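One protein chain is absent from this view; the other protein chains keep their places.
Chain IDs A and B follow the sequence of writing; residue 1 opens each chain.
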Amino acid sequence: MSSETKSELPLYEVFIRSKNGLDHKHVGSLHAADAEMALTNARDVYTRRGEGVSIWVVKSTDIVASSPEDRGSFYEPSDDKLYRHPTFFKLPDEVGHM
Amino acid sequence: MTDQKMHFDYLLRLGDNSLILGQRLAEWCGHAPMLEEDLALTNIGLDLLGQARMLLAYAGEVEGKGRDEDRLAFHRDTMAWRNLLLLEQPNGDFAHTMARQLFFDAFQYQQFAGLCSSSDERLAGIAAKSLKEITYHRRHSTDWVIRLGDGTEESHERMQRAVDSLWGYVPEMFDMDAVDDAMVAAGIGVDVAALRGEWDRYIDEVFAEATLSRPEDSWSVRGSREGKHSEHLGYLLAEMQFLPRAYPDAKW
């Protein structure tokens, strides 16, 4: 098993821009020995039906992620700051669209 | 040979190349060294199959005897096939498949780049579409030959062995015969003999990066332009053509 695990190629996460004007979106992962291989593999695996115009690949281990335990301290503090949303402000109809 | 017959023969050579190599790649399906590579090989196979269909359909029209792509693919015997000997060689190991692929991809890239400006507009259109595919194929096989050549001791050995065992099929790609000459004269075809220098430069660069040594030009096999093939082709055809031959009245 140890020799087996040793020869496993690293995991890469794949992000695809489906057309210009849109953000890259995470679509899945794949295994590759290096970045070039990850890129060509991503092309073969994730864009078989013309799904993309641009691909990003990132080694999975290079991604820094927040953890679910951070959810409270990360996101809840913004819950009470409704003034960040335009709907917080009531304007008379006469003002028109703003 | 009439001009029309030569035009037909020329298109047949191009179409047969793509079909036979596509058929060989189909044999890998489900058996590749990694899942990602299964998808890559079938992508390349699909491209080749697509090229073959366009070229054979066109060849059939030029011939004018009512043979369509399937008639040409499934009802010709060994000696009527015009694919390069290199392409009918068995897959062997992955290094072998990649060496075959690199040799052909590098050749086909130049050949189709030339065909893009063919006076035969339909052929030029097919070539332009295919060239994008071939550009990717060449990148894929180049990457692998470098990886395997400059990988482990075992992979290096296998890669060198593959290159050595296929080297003798290289010269045939650059042969010119009466059909080629006539097609070049008509502005339809490409002077493949003139492509060898560039091919050598490209391959030498790949070899250098892959730490592979270029084999001696000690042997060469040729004959496909006259329908002389290795024994491998007969078995490939027997398998590929079985159904339409066994049930000639059936439509599928």
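Note that contacts are C-beta pairs under 8 Å (C-beta built on N, C-alpha and C of every residue); 3 or more make two chains touch, one makes a residue touch a chain.
Keep this in mind: contacts and distances are computed from a predicted model.
Asker: So which of "Cell division ATP-binding protein FtsE", "TRAP transporter small permease protein", "1,2-phenylacetyl-CoA epoxidase subunit A" or "Putative Zn-dependent peptidase" is the UniProt name of the chain that got left out?
Answerer: This omitted chain is identified in its UniProt record as "1,2-phenylacetyl-CoA epoxidase subunit A".
Asker: Looking at B:Asn17, B:Asn43 or B:Ser130, which residue reaches the missing chain?
Answerer: Touching the chain that is not displayed is residue B:Asn43.
Asker: Which residue, B:Met1, B:Cys29 or B:Ala80, contacts the hidden chain when the whole complex is considered?
Answerer: Reading the full complex, the residue touching the unseen chain is B:Cys29.
Asker: Looking at B:Ala113, B:Leu131, B:Val221 or B:Met240, which makes contact with the chain not pictured?
Answerer: For the chain that is not drawn, the touching residue is B:Met240.
Asker: Out of B:His7, B:Arg82, B:Arg147 or B:His229, which touches the unshown chain?
Answerer: B:Arg147
Asker: If the missing chain were put back, which residues of chain A would it touch?
Answerer: Touching the chain left out of view, chain A contributes residues 1, 4-5, 7-9, 11, 27-34, 37, 45, 48-49, 65, 67-69, 71-72.
Asker: Write the list of chain B residues that the hidden chain touches.
Answerer: Considering the whole complex, chain B reaches the absent chain at 19, 23, 26-27, 29-39, 42-43, 45-46, 49-50, 52-53, 56, 69-70, 73-74, 93-94, 146-148, 150-152, 154-155, 158, 239-240, 242-244, 247, 249-252.
Everything below uses one rule, namely that only the chains that are shown with their structure count from here on.
Asker: Between chain A and chain B, what's the gap in Å when you average each chain's C-alpha atoms?
Answerer: 40
Asker: Chain B touches which residues of chain A in the complex?
Answerer: Per the touch definition, chain A meets chain B at residues 9, 30-33, 36-37, 40-41, 43-45, 48.
Asker: Name, in rising order, each residue of chain B that touches chain A in their complex.
Answerer: Within the complex, chain B touches chain A at residues 34-36, 39-40, 43, 136, 139-140, 143, 147.
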